[in-house]
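The other protein chains are all here in position, but one chain of the complex has been omitted.
Showing subunit A:
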């Protein structure tokens, strides 16, 4: 059976709508309909293949014989004029040096090509996966969009949940929000209470020296001590890095509260094991009583406890102080606080320098 050129082109036109039939000189004899559709204003027949297309791979092919010799290689080429659509191709030499057939396809440039050239499914061979590829790209984009919008909503929900949370994740204590809420509740219900503002001393040097993991252990350990030192319906909250608030209900007695603060400080001063080291911290406490105010307001009581804490720090740390409602605190810390200084008793710690902490 011999195949005439007209049979061959008919066959190619049916199977490969982007074929190029080249003569022995590399001139284009016939092209498939789809390929011609890419350059509707320019008849491709009669042009040299190399004038129409720039060969990118394999490198440096210039002559027809070189092109024929590349029959095993995959061609990568593109149009020399705009739009410079990239194409893939394979070369099949015709017998007896009569020329060659090059079959072209879009490869990944298909997405731009269908838009640039308004291609339809009729432009692709029945076995071409181009339509399936286009389908898949659109389907995946739609699915991805739905996934992304879900992710965004989940992210938003997570942030909202965190914002609404009442628990400090590290220590399991209440957080600032919980404290604000419960303090507001205590004030509104007229329940008498004491507010202790506790600040860990030397915490920063633990963090600096042994790292944040050690800092976390210290915070958890301290939280445990505070929970043990309070009664079930008292509230302990971590309101900042190393700042805590304890709300002690129904207690206004300074001796009892002072004793409680002193025990807390004493226990917090016990070295805390971390890996092979010990962390040494202490605490200062400022205490305000709801009965110190004619019309207690949450912010007022917090500020009062904060002032007392400041006084305790100024007195040399590892101490507790009560808020002085007479307003003389600023001028004479030692006098207004003198009744409480002894409360830490024999356990008043030596001054600790950061390099002594271990």
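Criterion: a contact is a pair of C-beta atoms (placed from the backbone, for glycine too) under 8 Å apart; a residue touches a chain by one contact, two chains touch by 3 or more; residues count from 1.
The working rule: contacts and distances are computed from a predicted model.
Remark: of the listed names "Hydrogenase formation protein HypD", "Predicted Zn-dependent protease or its inactivated homolog", "Peptide/nickel transport system permease protein" or "Heme NO-binding protein", the one matching the undisplayed chain in UniProt is "Heme NO-binding protein". Interface note for the absent chain: among A:13, A:44, A:134 or A:315, the touching residue is A:134. Residue A:146 is the one among A:15, A:56, A:108 or A:146 that touches the chain missing from this view. Taking the complete complex into account, A:119 is the one of A:20, A:38, A:102 or A:119 that touches the chain left out.
Residue-level contact of subunit A with the missing chain is found at 111-116, 118-122, 131-132, 134-136, 138-143, 146-147, 149-150, 153.
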